[in-house]
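Missing here is one protein chain; the remaining ones are kept as they sit in the complex.
Think of it as A and B in the order they're written, each chain with its own count starting at 1.
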(Lines give C-alpha, C1' and ligand atoms only; values in the text may rest on other atoms or scores of the structure.)
Protein backbone atom coordinates (compact mmCIF):
# COMPACT_ATOMS: atom_id res chain seq x y z
CA UNK A 1 0.00 0.00 0.00
CA UNK A 2 1.47 3.37 -0.88
CA UNK A 3 1.94 5.79 2.01
CA UNK A 4 -0.66 8.58 2.32
CA UNK A 5 0.35 12.09 3.25
CA UNK A 6 -0.65 13.56 6.65
CA UNK A 7 -1.78 17.20 6.45
CA UNK A 8 -1.80 18.98 9.80
CA UNK A 9 -3.44 22.20 11.02
CA UNK A 10 -3.72 23.47 14.59
CA UNK A 11 -3.71 26.37 17.00
CA UNK A 12 -0.56 25.01 18.69
CA UNK A 13 1.55 27.95 17.53
CA UNK A 14 5.30 28.01 16.95
CA UNK A 15 6.65 28.84 20.39
CA UNK A 16 6.22 25.45 22.03
CA UNK A 17 7.20 21.96 20.82
CA UNK A 18 3.56 20.81 20.51
CA UNK A 19 3.66 20.57 16.71
CA UNK A 20 7.08 18.93 16.73
CA UNK A 21 5.98 16.32 19.24
CA UNK A 22 2.98 15.49 17.03
CA UNK A 23 5.34 15.11 14.07
CA UNK A 24 7.51 12.86 16.21
CA UNK A 25 4.58 10.57 16.99
CA UNK A 26 3.98 10.15 13.24
CA UNK A 27 7.64 9.77 12.29
CA UNK A 28 8.24 7.30 15.10
CA UNK A 29 5.62 5.06 13.51
CA UNK A 30 7.31 5.44 10.11
CA UNK A 31 9.78 8.19 9.23
CA UNK A 32 8.81 8.01 5.56
CA UNK A 33 5.26 9.31 6.11
CA UNK A 34 5.13 12.73 4.40
CA UNK A 35 3.77 15.48 6.67
CA UNK A 36 2.33 18.67 5.25
CA UNK A 37 1.80 21.50 7.73
CA UNK A 38 -1.11 23.68 6.64
CA UNK A 39 -0.68 26.19 9.44
CA UNK A 40 -0.31 26.13 13.20
CA UNK A 41 -0.93 29.85 13.53
CA UNK A 42 -4.68 29.63 14.07
CA UNK A 43 -5.50 31.88 17.05
CA UNK A 44 -5.72 29.88 20.29
CA UNK A 45 -9.09 28.11 20.57
CA UNK A 46 -10.44 29.85 17.44
CA UNK A 47 -12.58 27.06 16.01
CA UNK A 48 -14.10 29.20 13.26
CA UNK A 49 -10.73 30.53 12.11
CA UNK A 50 -9.37 27.00 11.98
CA UNK A 51 -12.40 25.74 10.08
CA UNK A 52 -11.97 28.43 7.42
CA UNK A 53 -8.22 27.83 7.04
CA UNK A 54 -8.93 24.11 6.67
CA UNK A 55 -11.63 24.69 4.06
CA UNK A 56 -9.27 26.98 2.09
CA UNK A 57 -6.69 24.19 2.04
CA UNK A 58 -8.62 21.02 1.21
CA UNK A 59 -9.19 21.69 -2.51
CA UNK A 60 -5.41 21.61 -3.03
CA UNK A 61 -4.50 18.60 -0.89
CA UNK A 62 -3.26 15.29 -2.22
CA UNK A 63 -6.43 13.36 -3.05
CA UNK A 64 -6.04 10.66 -0.42
CA UNK A 65 -4.51 12.80 2.34
CA UNK A 66 -5.11 12.08 6.01
CA UNK A 67 -5.93 15.48 7.49
CA UNK A 68 -5.44 16.23 11.18
CA UNK A 69 -7.02 19.45 12.48
CA UNK A 70 -6.79 20.38 16.15
CA UNK A 71 -8.41 23.44 17.70
CA UNK A 72 -9.77 21.80 20.76
CA UNK A 73 -10.86 23.83 23.79
CA UNK A 74 -12.94 20.87 25.00
CA UNK A 75 -10.08 18.35 24.96
CA UNK A 76 -10.44 15.64 27.57
CA UNK A 77 -14.09 16.44 28.15
CA UNK A 78 -17.33 15.20 26.58
CA UNK A 79 -16.66 16.29 23.01
CA UNK A 80 -16.19 13.49 20.52
CA UNK A 81 -12.95 12.81 18.63
CA UNK A 82 -13.70 12.07 14.97
CA UNK A 83 -12.33 10.45 11.86
CA UNK A 84 -14.51 11.53 8.95
CA UNK A 85 -14.25 9.70 5.64
CA UNK A 86 -15.38 12.15 2.94
CA UNK A 87 -17.00 11.37 -0.40
CA UNK A 88 -13.92 12.87 -2.11
CA UNK A 89 -11.50 10.42 -0.48
CA UNK A 90 -9.94 12.54 2.25
CA UNK A 91 -9.96 11.40 5.85
CA UNK A 92 -10.40 14.27 8.33
CA UNK A 93 -9.44 13.79 11.98
CA UNK A 94 -10.24 16.27 14.74
CA UNK A 95 -12.53 17.22 17.59
CA UNK A 96 -16.27 17.32 16.94
CA UNK A 97 -16.77 21.02 17.59
CA UNK A 98 -17.48 22.39 14.11
CA UNK A 99 -13.83 22.56 13.07
CA UNK A 100 -14.26 19.89 10.38
CA UNK A 101 -17.69 20.98 9.16
CA UNK A 102 -16.85 23.34 6.29
CA UNK A 103 -14.10 21.08 4.96
CA UNK A 104 -16.37 18.05 5.13
CA UNK A 105 -19.06 19.85 3.13
CA UNK A 106 -16.50 20.95 0.51
CA UNK A 107 -15.38 17.32 0.15
CA UNK A 108 -18.86 16.10 -0.75
CA UNK A 109 -19.93 15.33 2.80
CA UNK A 110 -19.18 12.54 5.26
CA UNK A 111 -19.51 9.00 3.95
CA UNK A 112 -18.75 7.54 7.34
CA UNK A 113 -17.59 8.72 10.73
CA UNK A 114 -15.67 6.91 13.44
CA UNK A 115 -15.35 7.99 17.07
CA UNK A 116 -11.70 7.80 18.19
CA UNK A 117 -11.74 8.46 21.93
CA UNK A 118 -11.05 4.82 22.75
CA UNK A 119 -9.16 4.03 19.57
CA UNK A 120 -6.90 0.97 19.90
CA UNK A 121 -4.24 3.05 18.15
CA UNK A 122 -4.13 5.90 20.68
CA UNK A 123 -1.01 6.34 22.79
CA UNK A 124 -1.34 4.95 26.29
CA UNK A 125 -1.42 6.37 28.86
CA UNK A 126 -3.57 8.93 27.05
CA UNK A 127 -3.26 12.45 28.41
CA UNK A 128 -6.36 14.53 29.14
CA UNK A 129 -5.07 17.66 27.47
CA UNK A 130 -2.99 16.70 24.41
CA UNK A 131 -5.12 14.57 22.10
CA UNK A 132 -3.30 15.96 19.06
CA UNK A 133 -0.36 13.89 20.22
CA UNK A 134 -2.05 10.94 21.89
CA UNK A 135 -5.07 10.32 19.65
CA UNK A 136 -5.22 12.29 16.40
CA UNK A 137 -1.62 11.98 15.18
CA UNK A 138 -1.23 8.46 16.54
CA UNK A 139 -4.29 7.39 14.54
CA UNK A 140 -3.27 9.43 11.48
CA UNK A 141 0.03 7.58 11.24
CA UNK A 142 -1.77 4.24 11.05
CA UNK A 143 -4.14 5.51 8.37
CA UNK A 144 -1.23 6.96 6.39
CA UNK A 145 0.31 3.51 6.33
CA UNK A 146 -2.84 2.09 4.79
CA UNK A 147 -4.75 0.73 7.77
CA UNK A 148 -8.53 0.88 7.57
CA UNK A 149 -10.38 3.74 9.27
CA UNK A 150 -13.22 1.44 10.31
CA UNK A 151 -10.79 -0.26 12.70
CA UNK A 152 -9.78 3.08 14.25
CA UNK A 153 -12.73 3.34 16.64
CA UNK A 154 -16.52 3.12 16.97
CA UNK A 155 -18.84 3.91 14.05
CA UNK A 156 -20.89 7.08 14.48
CA UNK A 157 -23.90 8.45 12.62
CA UNK A 158 -22.52 11.33 10.46
CA UNK A 159 -25.70 13.35 11.02
CA UNK A 160 -24.79 14.02 14.66
CA UNK A 161 -21.61 15.94 13.76
CA UNK A 162 -21.47 19.45 15.25
CA UNK A 163 -22.14 22.13 12.62
CA UNK A 164 -20.35 25.45 12.14
CA UNK A 165 -22.28 28.71 12.15
CA UNK A 166 -20.92 31.33 9.74
CA UNK A 167 -22.22 34.90 9.52
CA UNK A 168 -24.32 35.69 6.45
CA UNK A 169 -24.29 38.92 4.42
CA UNK A 170 -27.31 41.20 4.47
CA UNK A 171 -28.07 42.02 0.84
CA UNK A 172 -29.75 45.39 0.30
CA UNK A 173 -30.48 47.69 -2.61
CA UNK A 174 -27.09 48.53 -4.13
CA UNK A 175 -25.38 47.71 -0.83
CA UNK A 176 -24.44 44.76 1.31
CA UNK A 177 -23.62 44.58 5.01
CA UNK A 178 -21.13 41.88 5.99
CA UNK A 179 -18.92 40.78 8.82
CA UNK A 180 -15.13 40.91 8.52
CA UNK A 181 -14.33 37.21 8.87
CA UNK A 182 -10.59 37.55 9.10
CA UNK A 183 -7.58 39.81 8.57
CA UNK A 184 -4.51 38.19 7.06
CA UNK A 185 -0.82 38.94 7.53
CA UNK A 186 -0.92 41.58 4.79
CA UNK A 187 -3.85 43.39 6.38
CA UNK A 188 -6.24 42.14 3.69
CA UNK A 189 -9.78 41.79 5.04
CA UNK A 190 -11.82 38.76 4.18
CA UNK A 191 -15.57 39.36 4.18
CA UNK A 192 -18.33 36.88 4.94
CA UNK A 193 -19.67 37.22 1.39
CA UNK A 194 -18.85 36.27 -2.17
CA UNK A 195 -19.03 38.01 -5.52
CA UNK A 196 -22.57 36.72 -6.29
CA UNK A 197 -23.75 38.51 -3.13
CA UNK A 198 -22.52 41.79 -4.61
CA UNK A 199 -24.23 41.01 -7.89
CA UNK A 200 -27.45 40.17 -6.05
CA UNK A 201 -27.28 43.66 -4.54
CA UNK A 202 -26.92 45.14 -8.01
CA UNK A 203 -23.34 46.29 -7.52
CA UNK A 204 -21.52 45.97 -10.82
CA UNK A 205 -18.04 44.64 -11.42
CA UNK A 206 -15.45 47.29 -12.16
CA UNK A 207 -17.43 50.08 -10.56
CA UNK A 208 -16.82 52.45 -7.68
CA UNK A 209 -18.07 51.75 -4.20
CA UNK A 210 -17.80 53.09 -0.69
CA UNK A 211 -16.67 51.04 2.27
CA UNK A 212 -18.39 52.06 5.49
CA UNK A 213 -17.35 50.88 8.92
CA UNK A 214 -18.01 52.46 12.32
CA UNK A 215 -19.64 55.41 10.56
CA UNK A 216 -16.64 56.25 8.38
CA UNK A 217 -16.79 55.94 4.61
CA UNK A 218 -13.86 55.40 2.24
CA UNK A 219 -14.06 55.35 -1.54
CA UNK A 220 -12.84 52.14 -3.19
CA UNK A 221 -12.93 50.33 -6.50
CA UNK A 222 -14.22 46.93 -7.44
CA UNK A 223 -11.16 45.43 -9.06
CA UNK A 224 -9.45 42.19 -9.97
CA UNK A 225 -6.09 42.65 -8.25
CA UNK A 226 -3.99 45.13 -6.28
CA UNK A 227 -2.27 46.68 -9.31
CA UNK A 228 -5.60 47.58 -10.89
CA UNK A 229 -5.86 50.54 -8.51
CA UNK A 230 -3.34 53.26 -7.75
CA UNK A 231 -0.87 52.91 -4.90
CA UNK A 232 -2.56 53.18 -1.49
CA UNK A 233 -6.05 53.04 -3.01
CA UNK A 234 -8.55 50.59 -1.45
CA UNK A 235 -10.11 47.86 -3.58
CA UNK A 236 -12.86 45.29 -3.15
CA UNK A 237 -11.97 42.04 -4.92
CA UNK A 238 -12.57 38.32 -5.05
CA UNK A 239 -9.71 36.70 -3.16
CA UNK A 240 -7.91 33.50 -4.07
CA UNK A 241 -10.38 31.47 -1.98
CA UNK A 242 -13.43 32.93 -3.70
CA UNK A 243 -14.38 35.25 -0.84
CA UNK A 244 -15.06 38.92 -1.20
CA UNK A 245 -12.19 40.89 0.33
CA UNK A 246 -10.85 44.39 0.88
CA UNK A 247 -7.21 45.38 0.33
CA UNK A 248 -5.13 48.48 -0.23
CA UNK A 249 -2.60 48.38 -3.05
CA UNK A 250 0.84 48.36 -1.37
CA UNK A 251 -0.78 49.07 1.99
CA UNK A 252 -2.46 47.46 4.99
CA UNK A 253 -6.22 47.77 4.60
CA UNK A 254 -7.16 46.68 8.11
CA UNK A 255 -4.89 49.28 9.70
CA UNK A 256 -5.82 52.07 7.28
CA UNK A 257 -9.57 51.51 7.35
CA UNK A 258 -9.83 50.57 11.04
CA UNK A 259 -11.41 47.20 10.33
CA UNK A 260 -10.86 44.20 12.58
CA UNK A 261 -12.10 40.67 12.54
CA UNK A 262 -15.73 40.83 13.57
CA UNK A 263 -16.23 44.41 12.36
CA UNK A 264 -19.42 45.10 10.46
CA UNK A 265 -18.69 46.50 7.00
CA UNK A 266 -21.06 48.03 4.49
CA UNK A 267 -20.21 48.05 0.78
CA UNK A 268 -22.28 50.70 -1.01
CA UNK A 269 -22.45 51.39 -4.75
CA UNK A 270 -21.06 54.88 -5.35
CA UNK B 1 22.06 1.39 6.17
CA UNK B 2 18.61 2.89 6.64
CA UNK B 3 18.47 6.66 6.97
CA UNK B 4 17.95 8.07 10.46
CA UNK B 5 15.67 11.03 11.09
CA UNK B 6 17.16 14.40 12.16
CA UNK B 7 15.10 16.17 14.85
CA UNK B 8 15.89 19.86 15.22
CA UNK B 9 15.19 22.41 17.97
CA UNK B 10 16.59 25.93 18.30
CA UNK B 11 16.07 29.55 19.28
CA UNK B 12 16.57 30.64 15.67
CA UNK B 13 12.97 31.82 15.30
CA UNK B 14 10.90 32.06 12.14
CA UNK B 15 11.79 35.50 10.86
CA UNK B 16 15.24 34.75 9.46
CA UNK B 17 16.42 31.95 7.16
CA UNK B 18 18.63 30.37 9.88
CA UNK B 19 16.49 27.24 10.20
CA UNK B 20 16.09 26.91 6.45
CA UNK B 21 19.83 27.19 5.88
CA UNK B 22 20.40 24.41 8.43
CA UNK B 23 17.85 22.26 6.60
CA UNK B 24 19.67 23.04 3.36
CA UNK B 25 22.98 21.80 4.78
CA UNK B 26 21.30 18.49 5.62
CA UNK B 27 19.35 18.16 2.38
CA UNK B 28 22.42 19.05 0.33
CA UNK B 29 24.16 16.03 1.83
CA UNK B 30 21.13 13.86 0.98
CA UNK B 31 17.66 15.21 0.18
CA UNK B 32 16.04 12.01 1.47
CA UNK B 33 17.07 12.56 5.10
CA UNK B 34 13.81 13.18 7.02
CA UNK B 35 13.92 16.33 9.16
CA UNK B 36 11.56 16.81 12.09
CA UNK B 37 11.37 20.34 13.49
CA UNK B 38 10.57 20.22 17.21
CA UNK B 39 10.34 23.99 17.59
CA UNK B 40 12.45 27.00 16.71
CA UNK B 41 10.43 29.31 18.91
CA UNK B 42 12.57 28.94 22.04
CA UNK B 43 13.17 32.46 23.37
CA UNK B 44 16.54 33.84 22.19
CA UNK B 45 19.38 32.41 24.31
CA UNK B 46 16.96 30.71 26.73
CA UNK B 47 18.93 27.58 27.53
CA UNK B 48 16.55 26.35 30.22
CA UNK B 49 13.48 26.83 28.03
CA UNK B 50 15.17 24.92 25.23
CA UNK B 51 16.22 22.13 27.58
CA UNK B 52 12.65 21.67 28.80
CA UNK B 53 11.16 21.68 25.30
CA UNK B 54 13.75 19.10 24.27
CA UNK B 55 13.01 16.90 27.28
CA UNK B 56 9.26 17.08 26.52
CA UNK B 57 9.96 15.88 22.98
CA UNK B 58 12.44 13.03 23.34
CA UNK B 59 10.04 10.37 24.67
CA UNK B 60 8.12 10.59 21.38
CA UNK B 61 11.01 10.70 18.90
CA UNK B 62 11.88 7.93 16.47
CA UNK B 63 14.10 5.58 18.49
CA UNK B 64 17.30 6.16 16.54
CA UNK B 65 16.82 9.87 15.79
CA UNK B 66 19.75 12.23 15.50
CA UNK B 67 18.71 15.25 17.56
CA UNK B 68 20.18 18.71 16.96
CA UNK B 69 19.50 21.33 19.65
CA UNK B 70 20.93 24.82 19.36
CA UNK B 71 20.52 27.53 21.97
CA UNK B 72 24.04 28.76 21.98
CA UNK B 73 24.96 32.16 23.44
CA UNK B 74 28.59 31.01 23.76
CA UNK B 75 28.98 30.03 20.10
CA UNK B 76 32.50 30.45 18.80
CA UNK B 77 33.95 30.72 22.30
CA UNK B 78 35.29 28.19 24.80
CA UNK B 79 32.13 26.12 25.21
CA UNK B 80 32.33 22.58 23.84
CA UNK B 81 30.22 21.28 20.95
CA UNK B 82 28.89 17.81 21.77
CA UNK B 83 27.52 14.65 20.25
CA UNK B 84 26.03 12.57 23.08
CA UNK B 85 25.18 8.93 22.48
CA UNK B 86 22.44 8.01 24.97
CA UNK B 87 21.70 4.64 26.48
CA UNK B 88 18.31 4.71 24.72
CA UNK B 89 19.83 4.99 21.26
CA UNK B 90 19.35 8.67 20.47
CA UNK B 91 22.27 10.86 19.46
CA UNK B 92 21.99 14.42 20.82
CA UNK B 93 24.05 17.21 19.24
CA UNK B 94 24.41 20.68 20.69
CA UNK B 95 26.47 23.09 22.74
CA UNK B 96 27.67 21.97 26.17
CA UNK B 97 25.79 24.55 28.21
CA UNK B 98 23.14 22.46 29.96
CA UNK B 99 20.78 22.39 26.97
CA UNK B 100 21.15 18.64 26.50
CA UNK B 101 21.22 17.69 30.19
CA UNK B 102 17.56 16.93 30.93
CA UNK B 103 17.07 15.05 27.65
CA UNK B 104 20.22 13.02 28.25
CA UNK B 105 19.00 12.01 31.70
CA UNK B 106 15.58 11.02 30.31
CA UNK B 107 17.31 8.83 27.72
CA UNK B 108 19.14 6.79 30.34
CA UNK B 109 22.24 8.94 30.44
CA UNK B 110 25.24 9.41 28.16
CA UNK B 111 26.98 6.25 26.99
CA UNK B 112 29.65 8.24 25.19
CA UNK B 113 30.34 11.82 24.25
CA UNK B 114 32.32 13.25 21.35
CA UNK B 115 33.61 16.81 21.07
CA UNK B 116 32.77 18.23 17.63
CA UNK B 117 34.57 21.58 17.44
CA UNK B 118 37.19 20.23 15.05
CA UNK B 119 35.00 17.56 13.47
CA UNK B 120 36.25 16.45 10.06
CA UNK B 121 32.64 16.76 8.91
CA UNK B 122 32.18 20.45 9.77
CA UNK B 123 31.74 22.94 6.95
CA UNK B 124 34.91 24.83 6.11
CA UNK B 125 35.51 27.68 6.45
CA UNK B 126 33.67 27.36 9.78
CA UNK B 127 31.97 30.55 10.94
CA UNK B 128 32.39 31.78 14.51
CA UNK B 129 28.70 32.51 15.03
CA UNK B 130 26.63 29.91 13.20
CA UNK B 131 27.63 26.45 14.41
CA UNK B 132 24.08 25.18 13.87
CA UNK B 133 24.85 25.41 10.18
CA UNK B 134 28.58 24.71 10.09
CA UNK B 135 29.00 22.03 12.76
CA UNK B 136 25.82 20.57 14.25
CA UNK B 137 23.70 20.07 11.12
CA UNK B 138 26.70 19.17 8.98
CA UNK B 139 27.60 16.41 11.44
CA UNK B 140 23.95 15.36 11.91
CA UNK B 141 23.59 14.69 8.19
CA UNK B 142 26.53 12.26 8.28
CA UNK B 143 25.13 10.46 11.31
CA UNK B 144 21.69 10.25 9.70
CA UNK B 145 23.29 8.47 6.75
CA UNK B 146 24.74 5.87 9.09
CA UNK B 147 28.26 7.10 9.71
CA UNK B 148 29.72 6.35 13.13
CA UNK B 149 29.63 9.04 15.83
CA UNK B 150 33.05 8.01 17.13
CA UNK B 151 34.53 9.36 13.90
CA UNK B 152 32.76 12.71 14.32
CA UNK B 153 35.31 14.21 16.72
CA UNK B 154 37.34 13.69 19.87
CA UNK B 155 36.10 11.41 22.70
CA UNK B 156 35.13 13.23 25.87
CA UNK B 157 34.44 12.02 29.41
CA UNK B 158 30.61 12.23 29.81
CA UNK B 159 30.99 13.29 33.44
CA UNK B 160 32.31 16.73 32.45
CA UNK B 161 29.07 17.70 30.68
CA UNK B 162 27.54 20.94 31.96
CA UNK B 163 24.47 20.31 34.13
CA UNK B 164 21.17 22.18 34.15
CA UNK B 165 19.83 23.76 37.33
CA UNK B 166 16.06 23.62 37.67
CA UNK B 167 14.10 25.31 40.48
CA UNK B 168 12.66 22.97 43.12
CA UNK B 169 9.29 23.26 44.86
CA UNK B 170 9.11 24.13 48.54
CA UNK B 171 6.75 21.60 50.11
CA UNK B 172 4.90 22.84 53.20
CA UNK B 173 1.95 21.78 55.30
CA UNK B 174 -1.02 21.67 52.93
CA UNK B 175 0.72 24.10 50.57
CA UNK B 176 3.58 24.21 48.10
CA UNK B 177 5.53 27.18 46.78
CA UNK B 178 6.82 26.80 43.22
CA UNK B 179 8.27 28.79 40.37
CA UNK B 180 6.30 29.30 37.14
CA UNK B 181 8.64 27.55 34.69
CA UNK B 182 6.91 28.59 31.52
CA UNK B 183 3.74 30.03 30.00
CA UNK B 184 2.57 28.44 26.75
CA UNK B 185 0.69 29.90 23.78
CA UNK B 186 -2.67 29.25 25.47
CA UNK B 187 -1.63 31.05 28.65
CA UNK B 188 -1.32 27.77 30.56
CA UNK B 189 1.28 28.01 33.32
CA UNK B 190 3.72 25.18 33.87
CA UNK B 191 4.98 24.87 37.42
CA UNK B 192 8.32 23.53 38.63
CA UNK B 193 6.58 20.69 40.45
CA UNK B 194 4.74 17.46 39.79
CA UNK B 195 1.65 15.79 41.22
CA UNK B 196 3.62 13.82 43.86
CA UNK B 197 4.83 17.15 45.26
CA UNK B 198 1.20 18.12 45.87
CA UNK B 199 0.54 14.78 47.50
CA UNK B 200 3.62 15.18 49.69
CA UNK B 201 2.12 18.44 50.93
CA UNK B 202 -1.13 16.64 51.78
CA UNK B 203 -3.19 18.32 49.07
CA UNK B 204 -5.75 15.83 47.81
CA UNK B 205 -6.77 15.18 44.21
CA UNK B 206 -10.14 16.61 43.24
CA UNK B 207 -10.17 19.16 46.03
CA UNK B 208 -10.34 22.93 46.18
CA UNK B 209 -7.22 25.07 46.45
CA UNK B 210 -6.17 28.68 46.34
CA UNK B 211 -3.54 30.02 43.99
CA UNK B 212 -1.53 32.86 45.51
CA UNK B 213 0.83 35.07 43.59
CA UNK B 214 2.07 38.56 44.43
CA UNK B 215 -0.22 38.61 47.45
CA UNK B 216 -3.39 37.92 45.48
CA UNK B 217 -5.39 34.73 46.01
CA UNK B 218 -7.71 33.04 43.51
CA UNK B 219 -9.85 29.98 44.19
CA UNK B 220 -9.22 27.01 41.91
CA UNK B 221 -9.92 23.32 41.61
CA UNK B 222 -7.63 20.35 41.33
CA UNK B 223 -8.93 18.72 38.17
CA UNK B 224 -8.04 16.42 35.33
CA UNK B 225 -8.81 18.64 32.33
CA UNK B 226 -10.25 22.02 31.34
CA UNK B 227 -13.86 20.83 30.96
CA UNK B 228 -13.91 19.52 34.53
CA UNK B 229 -14.38 23.08 35.78
CA UNK B 230 -16.87 25.71 34.71
CA UNK B 231 -16.05 28.20 31.95
CA UNK B 232 -13.46 30.77 33.08
CA UNK B 233 -12.70 28.86 36.31
CA UNK B 234 -9.03 28.22 37.17
CA UNK B 235 -7.78 24.67 37.60
CA UNK B 236 -4.58 23.03 38.78
CA UNK B 237 -3.82 19.89 36.76
CA UNK B 238 -1.13 17.51 35.60
CA UNK B 239 -0.19 18.56 32.09
CA UNK B 240 0.63 16.27 29.17
CA UNK B 241 4.32 16.32 30.13
CA UNK B 242 3.66 15.27 33.70
CA UNK B 243 4.22 18.72 35.21
CA UNK B 244 1.85 20.46 37.54
CA UNK B 245 0.15 23.32 35.69
CA UNK B 246 -2.46 26.04 36.02
CA UNK B 247 -5.05 26.83 33.36
CA UNK B 248 -8.39 28.56 33.02
CA UNK B 249 -11.12 26.72 31.15
CA UNK B 250 -11.65 28.66 27.88
CA UNK B 251 -9.41 31.45 29.17
CA UNK B 252 -5.81 32.58 29.48
CA UNK B 253 -4.58 31.78 32.99
CA UNK B 254 -1.35 33.76 32.80
CA UNK B 255 -3.16 36.94 31.78
CA UNK B 256 -6.05 36.50 34.21
CA UNK B 257 -3.96 35.56 37.25
CA UNK B 258 -1.03 37.88 36.53
CA UNK B 259 1.51 35.06 36.49
CA UNK B 260 4.61 35.18 34.31
CA UNK B 261 7.51 32.87 33.80
CA UNK B 262 9.63 33.14 36.91
CA UNK B 263 6.74 34.19 39.15
CA UNK B 264 6.56 32.53 42.55
CA UNK B 265 3.24 30.74 43.01
CA UNK B 266 1.76 29.24 46.17
CA UNK B 267 -0.85 26.45 45.96
CA UNK B 268 -2.77 26.23 49.22
CA UNK B 269 -5.38 23.64 50.23
CA UNK B 270 -8.70 25.47 50.68
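Just so it is clear, contacts are C-beta pairs under 8 Å (C-beta built on N, C-alpha and C of every residue); 3 or more make two chains touch, one makes a residue touch a chain.
Owing to the predicted nature of the structure, the values given are computational and were not obtained by experimental measurement.
Screening B:45, B:168 or B:230 against the full complex identifies B:45 as the residue touching the chain left out.
Residues of chain B that touch the chain left out of view are 11-21, 23-25, 27-28, 31-32, 44-45, 73-79, 127-130, 133-134.
In the full complex, chain A makes contact with the omitted chain through residues 3, 5, 7, 9, 14, 34, 36-41, 53-54, 56-57, 60-63, 184-187, 224-228, 237, 239-240, 250, 252.
One rule holds in what follows: only the chains that are shown with their structure count from here on.
With each centre defined as the average position of its C-alpha atoms, the distance from chain A to chain B rounds to 30 Å.
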